[in-house]
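A single protein chain has been removed from this complex, and every other one stays in its place.
Let's turn to subunit A:
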């Protein structure tokens, strides 16, 4: 038996993920106001409460599982995917679905087939589309600013401060606007000249994407994740976008725009890399990541939703057992030509 162990634990891994998310959250607060902090806190409390409740119902020891941090990671990823000004019950409902149904009804930590945060997000997106598309405008574009307290009051009661209208603080997202304007016959070049757009992606949101990228590189350096999924996903997204962009630059936006907007970076480094719901073999991770990248592009460009990360991840989650089965690496001492399953 093995008497020694590396000083690593599930809790430490999840803690590193939360820390690496911190950078992007800071950028979020700077560019879109402090409302995100309210929904992050709300989702965290809801997740911990649900986790404790279900563990108790299942007759598990609660403390070591609560301390593993996995519920918090789910809560944060869900909150970061949602519009920060979404009403409190939406956040709670999404978190509860993620923890209770997507995680524990599948067997709890390590057993779930679908990424819980994305399952919760998609449930909300298809059930409450109007609430889920109310995104705040970046601070420099908004006509009014909400303080932390104002945001909390709005999230819990739905009341805005006197003189502030919803239109003054919300705005279409860069991806959404691009989609609708292209349908109206505008060219990419005309659309992206709007103040909503920055150098690469949306104003403000491109900085947040950069922060997710840095956080992801930290996770790579810390060996929390491997390079396979993020590189494959971003490369596939880039390649697909490049192909169409070269074909018709007026109708298909540049590949770097795709990397710098929406959930691409967050998805590549923090969501698609979820070990529980992803493949385990190196080759499988490459296939999984590339397929997600491709699906994201297809959904964004031809689908009914402005962004496609959540759907792409969930769809590919279903394929994981099959991917693992057919990508088993050659075991040392075995013939490379002969398949082990034959």
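The criterion applied here is as follows: a contact is a pair of C-beta atoms (placed from the backbone, for glycine too) under 8 Å apart; a residue touches a chain by one contact, two chains touch by 3 or more; residues count from 1.
Just so it is clear, contacts and distances are computed from a predicted model.
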UniProt protein name of the chain not shown, from "Carbohydrate ABC transporter permease", "Histidine kinase", "Penicillin-binding protein" or "Ion-translocating oxidoreductase complex subunit C":
"Ion-translocating oxidoreductase complex subunit C"
One chain isn't shown here. Among A:51, A:68, A:206 or A:307, which residue touches it?
A:68
Listed residues A:163, A:185 or A:333, member touching the removed chain
A:333
Among A:3, A:247 or A:302, which residue is in contact with the omitted chain in the full complex?
A:3
Pick out the residues on subunit A that sit against the missing chain.
1-6, 8-10, 12-13, 61, 64-65, 68, 70, 108-111, 223, 226, 275-276, 278, 280-281, 324, 328-334, 340-341
